[in-house]
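Structure incoming, see below.
Incomplete set of chains, arranged as in the complex.
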Amino acid sequence: MSAPTRTLYRLGDLAAEVGGELRGDPERRVQGLRPLDSAGPEHISFFTHPRYRPQAEASRAAALLVDAENAAGLTRDLIVCRDPYRAVARLLQRLHPRPARPGGVHPTAVIGRECEIAASAHIGAYAVLGDRVRVGDGAVLEAHVVVGDGCTIGPGAVLYPKVVLYDRTEVGESCVLHAGAVLGSDGFGFAAEEGRQIKVPQLGIVKLGREVEIGANSTVDRATFEATTIGDFTKIDNLVQVGHNVQIGRGCILCGQVGISGSTRLGDGVVFAGQAGAANHLDIGDGVRVAAQTAVLSSVESGVAVGGTPAVPLSEWRRQVAALRRLPELLRRLARLERRLDAGEGQPER
Amino acid sequence: MSAPTRTLYRLGDLAAEVGGELRGDPERRVQGLRPLDSAGPEHISFFTHPRYRPQAEASRAAALLVDAENAAGLTRDLIVCRDPYRAVARLLQRLHPRPARPGGVHPTAVIGRECEIAASAHIGAYAVLGDRVRVGDGAVLEAHVVVGDGCTIGPGAVLYPKVVLYDRTEVGESCVLHAGAVLGSDGFGFAAEEGRQIKVPQLGIVKLGREVEIGANSTVDRATFEATTIGDFTKIDNLVQVGHNVQIGRGCILCGQVGISGSTRLGDGVVFAGQAGAANHLDIGDGVRVAAQTAVLSSVESGVAVGGTPAVPLSEWRRQVAALRRLPELLRRLARLERRLDAGEGQPER
C-alpha cells in the first residue's frame, strides 16, 4: 500500500493557470493546496479575509493565493489574483483531481438490450441498466447505480453509488449526481374523488443540462407531459426536492433541503438558501436571492432578494424582524398611551 | 427498436369511462392524451381553466375534456364532465398504463427461506428478500429492492429501485413506493443519561393500507411497540418524514419535505402543504389543511385550515401577515402619537 508519487507543480504555471501575478520564484514547486495553518512548504495556500492576516504571515506555505488588497505588506511568495476563492477552486481541481476510473463494465453489472456504452465509460459493480441506455465517453456509473430504459448519460458525467434514474432521464455532459439522488420519479399529481386520491400518471421526463450537480438523496420529479429541466451549471445540494414540470435556469444554487413545487420556473443565477421553498406555478426571475427558510408564495421579479414566510423583499423582511422584536415593548407603549389619553381626556372638560 | 403498436380508443368509450357526455363523433379514435398545445389529431386533450380558452380553440386535439361551463361556445368534439381534472387522471391511467413487468424472479435476486411469492409477481435484479416474505399477485419489486424478514407486500404493489423495507413491514394492495423510500427504520427514541443518549429499541412495525403512495427518499419509522400506520389512499410526496407511532388516516396528502413527529395522529383527508410539520403527540382532525412551512405545535380540530409558526387558523395567520407588513409603519405612528401627546399634555395646564 504505497502512496502514489506526487506530481509537482511550478508556481509560475499555477499563476498562469489562475490568471494571477506571481510575486516570487516561478520555479518553486508545490504538490498540493492546504489551508493556512495546515500547509507546509510543499503546499500553496490562500488568504481571503483580513482577519486571517496573522495566520497568513505565520503560514509555512510555499506561496499564497491573495487579492491585491490583502497582498499589501506581505513579504512572501504570492500569487495575486482578482478572486482568490475562484483560484482555490481552479487549483484544487488541478492539484487534486478526482481519481480516474478505468473504462469498462464490471462483470456483475446487468445491462439491458440495445445499450450504447462508450468504451471509456466505467460501469461499477451491481449497476443495473435498462434497455436503450446511452452512456458517453468517460462517464462513471459507480456501484449500484440503477438506470431505467431509454436514459442518456452525457460524457464525463459521474453518478455516485445508489443513484436512480427512472426511464428516459437525460443527464448532460459532466454532470455530478451524488449518492442516493433520484431523478425522474413520478410527479405528485392526484385528483380527489370521494375521499380517495386518484393518481395522475406522469408521462414526462427529467432533463439536466451540462455540469449540473445534484446532492446526495435529492429528488427531481418527472414532468406530467413534457420535461422537468435543470439548466447548465446549476448546483443543487443534498435533500433538495424539485417538483414536476419545474424549469430551473442556468447557474442557479439551491442549498440543502430546499423545495421547489410543481410547475414553478426559476430564471438564471437564482440562489435559494437552506430550507427555503417556493410554491407551485410561480415565476422566479433571474438573479433572485431567497433567504434561508423563506417560503416564496408569489412570483418574484428579476434581481430581487426576498426573505420571510411569506416572502417579501429582504429589506422589508429585515424591518419586519426588527419591528417584531420591539412588538412586546410596543404593546406596552400603546397601553400607556391609552391610559394617558383616558386620564387626559377629562381635562378640557374641567 | 420499433415502437409498439398503439392501441386506439373510441371517444364514445372514453366518455363512458369518465361518466361524461360526448358532444361529437363517438367513433373517432385517439391513442393518447396530451396538453392543448402539444396534442395532435390522434390525441384527446383537456381544458380546465378559462384562461386557456384561446389554446382550447386552437388545439389540434381530436376532442377536449371540459366542464359544462367552459364548454359553452366551443364548436368542436367535447367530452363534457363534472371534474375534467379527475377525467384526465382516469384517461391517463387508461391510455398510458405503466408498462407491465413479467412475472418471475430475476436470477440474481437473493430470496430467504419460507418466502411466498406469487407467480405473477416480478422480482428485479439484485433484489434481496429476507425470510418469510410474502409477495402478492402482480406485485413489482424493481431492481435493488431490499425487503426484511417477515414483510408482506400486497397484490399489485410497485416498489421502485432501492426501496428498503425493514423487518415485518406491511405494504397494502396497489401501493406505490418510489425509489429510495425507507419504511420501518427505528423510531427516534433515546433516554438521556449523564451526557449520553441511550437507545430505546423500537419493536413495532410500519403498516400501509391500500393504494398508499410514498415518494422518493421518504422515510417512515417503525413504532416503538405497535404500528406506525398510513391509511388507504393516502399520498405522500418526496423527502417526507413520518415519525414512530404516527397514525395517518385515509385519503391524506403530505406534500414534499413535510415532517410528522412521533405519536401524532392525522384524521382522514388531511392535507399538509410543502415543508410543513407537526410536533409530537398531537391530534390533527379530519379534513385539516396545513399551509406551506407551517409548524403545527398543538392539536387541531377537524375541518380547520391553519398556517404560521406556530400554527393558527388560516384567516388569523393572514391577518397576522398583513399586520406584520404594516408593523414598521405602526412603530412610526406610535412614536408620532407619543410626541403629540407629550406636546399636548401641557396644554390644559396653560
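Some points to look at:
Which chain is which? They are A and B, in the order written, and residues in each are numbered from 1.
The definition used in the following text is that contacts are C-beta pairs under 8 Å (C-beta built on N, C-alpha and C of every residue); 3 or more make two chains touch, one makes a residue touch a chain.
The model shown is predicted, which means the values in this text are computed figures rather than measured ones.
The complete homomeric complex described by this structure file contains 3 copies, of which 2 appear in the displayed model.
The working rule: only the chains that are shown with their structure count from here on.
Mean C-alpha positions place subunit A and subunit B at a centre distance of 26 Å. Chain contact summary for the complex, subunit B toward subunit A: residues 1, 34-35, 38, 83, 85-86, 88-90, 92-93, 96-98, 108, 124-126, 142-144, 160-162, 176, 178-180, 211, 213, 215-217, 232-235, 237-239, 250-251, 253, 255-257, 268-269, 273-275, 292-293, 309, 321, 324-325, 327-328, 330-331, 334, 337-338, 341, 344-345, 348. Listed in rising order, the residues of subunit A touching subunit B in the complex are 110, 114, 126, 128, 132, 144, 146, 162, 164, 166, 180, 182, 185-186, 188-193, 195-201, 203, 217-219, 221, 225-226, 239, 241, 243, 257, 259, 261, 275, 277, 279, 293, 295, 297, 309-310, 312, 316, 319-320, 322-324, 326-327, 330, 333-334, 337, 340-341, 344, 347-348, 350.
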